[in-house]
Structures are given as C-alpha cells and as structure tokens.
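With one protein chain withheld, the remaining protein chains of the complex are depicted in position.
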Amino acid sequence: MTEPSRRTALKRSGALAAAAMAAGLLRPAEALADWNKSAFESKTVADALRNLKIASPADSKDIVIRAPDIAENGAVVPIEIQSNIPGTKSIAVLIEKNPFPYAASFDFAQGAALPFIALRVKMGETSNVRVVVATADGKFHAAVKEVKVTIGGCGG
Amino acid sequence: MTRTLALCAAAALVAAAPVPQAAGQTKPPAVERDATTEEFEKFRAVLEADNPAELFELRGAALWKTPRGPKNASLERCDLGLGPGVVKGAYVQLPRYFADTGKVMDAEQRIVHCMVTLQGFDAAALAKQPFSNETRTPDPVAITTFVAGQSRGMKIAPPQTRPQEREAYAVGREIFFYRAGGYDFSCASCHGEDGKRIRTQQLPNFTRPEEAIRSYQGWPGYRMTGGVMHTLQWRLNDCFRQQRFPEPGYVSDSLTALLTYLAVNSKGQVYKGPGIKR
Amino acid sequence: MQRLAALLLAATAPAILAPPAAADDPRTAAVTALQRDFKPRGIATMNFLVEDGVQAICNRTDDKPPKEIAQRLEQDQLAGIRWPADGKLVGDWKSGERIAQNGRGMTWSDPANAPGGGSCYNCHRIGPQETSFGTIGPSLFQFGKTRGSGPDMQRYVYGKIYNAKAFSLCSQMPRFDHVGALSEQQIKDLVALLLDPGSPVNK
Partner (left out) sequence: MADPMKIRAKLDGDVLDVRVLMAHPMETGQRKDGAGNLVPLHFIQTITAQLNGRPVFQAETSQAVSRNPVFGFKLKGAKTGDKLSITWTDNKGDKRTDEVTVPTA
C-alpha cells in the first residue's frame, strides 16, 4: 500500500493492469492489491470522499437508488444502483452513519459492464446511503437515499 | 454493527408517523402498520431471489455424497421415506412414520438417524451443539437445507395414513395449545390468530393453511441476524425459549409431534424451498 | 397462591372435566412427551412445564372457563396481589418507558435475579415515538388521557400488570409480579408511563 489513494474512483491504472493481466504478467489479486485503505478507514464521509479524490460532486437525478425506506434487518440491506449518466466509470457507495462510511466501489472503466450494481450492506442505524458516480470527463455526481433501521422481533 | 441491542436502540430514531387522535383502546392505525409491512414485502422478493441459503444447500449436497464418519459411508443409502437415496420430494412428505424405527420422524431427526446408523456418528455428540452460530454450521443443518431444497416448488403433503402419524398430529396439537411457564404462554399465544405482530415481526396463524405456510415454507431459513442457517429444530427451540419453557431435546419426539401438526396444517401449500428470515 | 388455586381446581375440576382420560389420550401423551423430552436449562426449570390452577383451567377449557369458576379463580388471583406498603402506585414514566422497551426476563438465556423488562412493546402500542410495536394486545396510546388517572384507575393498572389473570382469567398477558418477573418499583414506573399526564403516552 505505497500510495493509498492510487485505486481511486477514476482508476487510471485500470487499462494498464488489464493489459498486464491479459499478457499473463499479473495475477488478478496482485493487480488489485491497491485496495484504498485510507478511504476505507476514514471515519467521516468528508474524509472518505477526500481519500477517494472525489471533489464537489453535483446532485444528480440520473442515479437511481433502489433501497428500502425501512429495512427489515439492518444486517442485510439490499441496494440496487443504476447510473443513467453517460460515461459512468465507477460507482462508490457510502453509508453515512456507519463507523466507517465507505462501503464499496464498483469499476466500470473497462466498458464491458453496464453501470448497474446490486449489493447488500450492514447498517448500524438509520442513515443516508450516499452514492457517488465518477464519469469519464472527470466529474462526480451524487445521489442520496435514506434507509430507516428499526427494531424487529428482538428484545428477548 | 449487527448488534441486536444497537438495532433495538436505533428504533427510537425512526420518525414517528403522523399520529391520529386515537382513543386508548382503539386499534393501532392501520395505515402506519401496513406501510411498514408493505415496505418489507417489496424487498422480500429481492432477498429471496438471491438467498445465501443456497450456499448451505451446496455444502449439504457435498456432505450427502461424501463417504464420512467411522463407517466411511455416504448418505446415499439413507431412506427419507421415499426409498433409500431418494431425496427429491422427500422433505415435503415429512414428518412421516418409519417402520425401521417404529416412529414418526421429521426431516432432521431422520437425517441424524441416518448419520448415526449408516455413517456411525455419535448421536449424543451431534446433539451437543446442534445449532448454527457465526463460526459453525453443524452438518445436519447443511444436509437438511440440501434435502429441503430438493422439494422446491412441491406441495406440502405429510402423510396422515398410519395411526402413528395421526397420533403425532393430535399430540402436536396438544403441545401447540399447552399454556405453562412463567408467562403462561403457549404456541397459540402468538400463533393462534391472523394478522398479529410482535414488534414489527408478523406472526403467522398456524391453525390455518394459508397462514401456516408463510412460516413453514421459510424453513430451513437463512437468518439475516448473525447471517446463519437454521432449521425448524432451531426455530422451535428458540420459540420455547421465548415461551419461557425449559429446553426441548434436539430431534425429540415432542418436536416431531409439533412439526407434524404444523406440516399437516400447511398441507396443499407450495413449498418454495429454503427461505430467508429476519 | 398457586397452591390455593390448585386446591380450588381439585375441588372444581371433576365437575367440568370429562371422565378421567385414558392413559393414551393425546393430552396425556403430550404432557408425558414434554416431561420426557424437555430438559431444565438456566433458570428455566422443569417446574415451568407444570400447570398451575389457572393454566390448567384455561388449557382444559380452550381459554373459555365457566363463568363462576373464572370469577372464583380471579378473586383468588386478586387476593394474592401485594399492594405497595407506602400506598403510592405511580412512579417515574421515563423509567417505565425503558422497562416497556426491555423484552428480557425468565428465559433460559436470562440470568437469575437480574431485573428483567416488561416486554410491553412486543404486544402493545404505547408511546407515539415508538413505531415498532406489536399488536397482540390492545393499543395503550393515550391510555390515561382517555381512561382517566384517578386512584381507581391507578389501582386497576397496577393490579393488571401485577397479575392480569386477576381481571380476566385466561388473558394472554403474563402475571408479571405474581411470578416475580417485575418488581414493585418497576410496576409503579409502568403505571406512570400509562397514566402520568407528563408521559408521552398522554400527550
């Protein structure tokens, strides 16, 4: 982890790594060893965004977040994200009230995947789910969805 | 992050719905309750479509086929009621009477029986820690999940042809309605009426097929709390804990009787396979 | 008190029950199976499986006991309530809210003698801020506001929480202090939660 922010949402080295992998020079695990430690260990949304090198994302209605208004169980909150913004290169997911807000990032830079992702996350309490899309023009776009986490059959 | 207490405490953060001028003894506002339930239902399909229970089915399938235990045998000669080795459709026709043991047995009880008789495992050892936790899924749980998955899409059809099967149902019915313990609870205290909840948890009414199936078809179930796989043996065990009863014996005949009552009451409904639970 | 009820049951049971059941009738078989298959664990002893008089009557009558027997047993239960020596029935509603939220107590995973909760929200709507509430029991929202909070009502609520069966023999509600699951002070605090004009329940 020589340079923690190397694997940013923009993933400049993606094409190079892909070429290296195709040539059999790298195994996938090595190519992806640049897990963004500083972003994942950030305790606030602001710090996480800074470590992801995401600057001033603009609110966008073209990011569709499908998640429950009230989660049946905070341990498994299903989220689906569809970006309708042309040139989408990556989708980052942050759970604002989690101890470490940055949850995951998905890379579409290779152009082979549609800008869509389904995942399930843990939420310790009611929180905004913040989604940041990076586009090929170097800009950032954001959308937010609140998910309430409530009590279930527990208590005994 | 998945602490139950944290989730309980977080309940206070839920914004209150507009409160109507309800009188003290009126029913809770239907609008509010339905909104929560509907929201859960909307995402049930998403959760069920890709259910981690399938991972446990895979593991169970491998365990079924692999020669194991002191006798180094697989379970491929295990008779689940439809003949040795027949797994397809067996789960929805259990509990049933088995001539070789002279008693009615449920799926997990029968699987444990096969593990003991065919593979040479020790029954007491299997009963010692029979339920899943975050670090361990006991073999009978994975195998039961596999067996249940092989009845996906089939109708619940436990036989009631032999007197022993009818007696198990009758005894199970008595256990279902038996009030005792420090809180005076029976199974029916929570599961005897339509449309009731504990907190936000819907309580199926086990006395009617359309309601009973709502719970019966969810087991074995992947439980989101803790992310562990559980069978009906666990479900009944934890029900009795909260019923303030002593602990039922694992794969005991009391539980088989109760499961016979529940299965027969779900008769004719389609079993959707291992489920996902809150 | 349980002994009294059992005696009463013994005195009245033959009149309402079918002739002595055969050894292999389902009920006898069920009780035998429970005694054989269940094991004590933690504070949940095998005594938890033994019916007391109230449970026995309710179990045998599908929760619909004959009226005069129900009344006699209700009076018997009522007589067992120990009212606070200081005469005060209303405590602190804030503490009551915490007790109402707490669902622990009397299971095999609960410690002995630890203060448990009332499990109230499991079955009742109570405070308006809590949207995660059960529906097995009636809504108690605005209870004091609509039912009053005078001495008679305080006594009724205290008694009902102490022993619900003193008022409705086969009620689904536990007998919280009859079995020692809630302390005198805890019941006072729950009375306050329902009746105190300052409680959110009555806003």
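Going by the order they are written in, the chains are A, B and C; count residues from 1 in each one.
Operating definition for what follows: a residue touches a chain if its C-beta (ideal position, glycine included) is under 8 Å from a C-beta of that chain, and two chains touch if they have at least 3 such contacts.
Here the structure is a predicted model, which is why all the values come from computation and not from measurement.
Asks: Over the full complex, note down every shown chain the hidden chain is touching.
Replies: The chain that is not shown touches these displayed chains: A, B.
Asks: Can you list where chain A touches the absent chain?
Replies: On the chain A side, contact with the omitted chain comes from 7, 14, 17-18, 21-22, 28-29, 31-32, 35-36, 40, 75-77, 80, 95, 98-100, 102-108, 110-114, 116-122.
Asks: Please output the residues of chain B touching the missing chain, sorted low to high.
Replies: Contact residues on chain B toward the absent chain are 1-3, 49-52, 54-55, 58-59, 133-135, 222, 224, 226-227.
The criterion applied here is as follows: only the chains that are shown with their structure count from here on.
Asks: Report the inter-centroid distance (CA atoms only) between chain A and chain C in whole Å.
Replies: The computed centroid separation for chain A versus chain C comes out at 50 Å.
Asks: Centroid from C-alpha atoms only, then distance chain A to chain B, rounded to Å. What do you get?
Replies: 36
Asks: Listing for chain A: what residues touch at least two other chains?
Replies: If we look for residues of chain A contacting two or more partner chains, we find 150-152, 154-156.
Asks: Which chain C residues sit where two or more other chains touch them?
Replies: Only 101, 107, 121-122, 131-132 qualify.
Asks: For the complex, which residues does chain C have touching chain B?
Replies: Of all residues in chain C, those touching chain B are 26-27, 29-31, 33-34, 36-41, 44-46, 48-51, 54-55, 58-59, 62, 101, 106-109, 121-123, 125, 128-136, 138-147, 165, 172, 174-175, 179, 181.
Asks: Provide the residue numbers of chain A that touch chain B in the complex, in ascending order.
Replies: 68-76, 78, 80, 98-99, 122-126, 148-156
Asks: In their shared complex, at which residues does chain B touch chain A?
Replies: For this pair, the touching residues of chain B are 1-4, 6-8, 10-11, 13-15, 36, 39-40, 42-44, 46-47, 198-201, 224-227, 242, 278.
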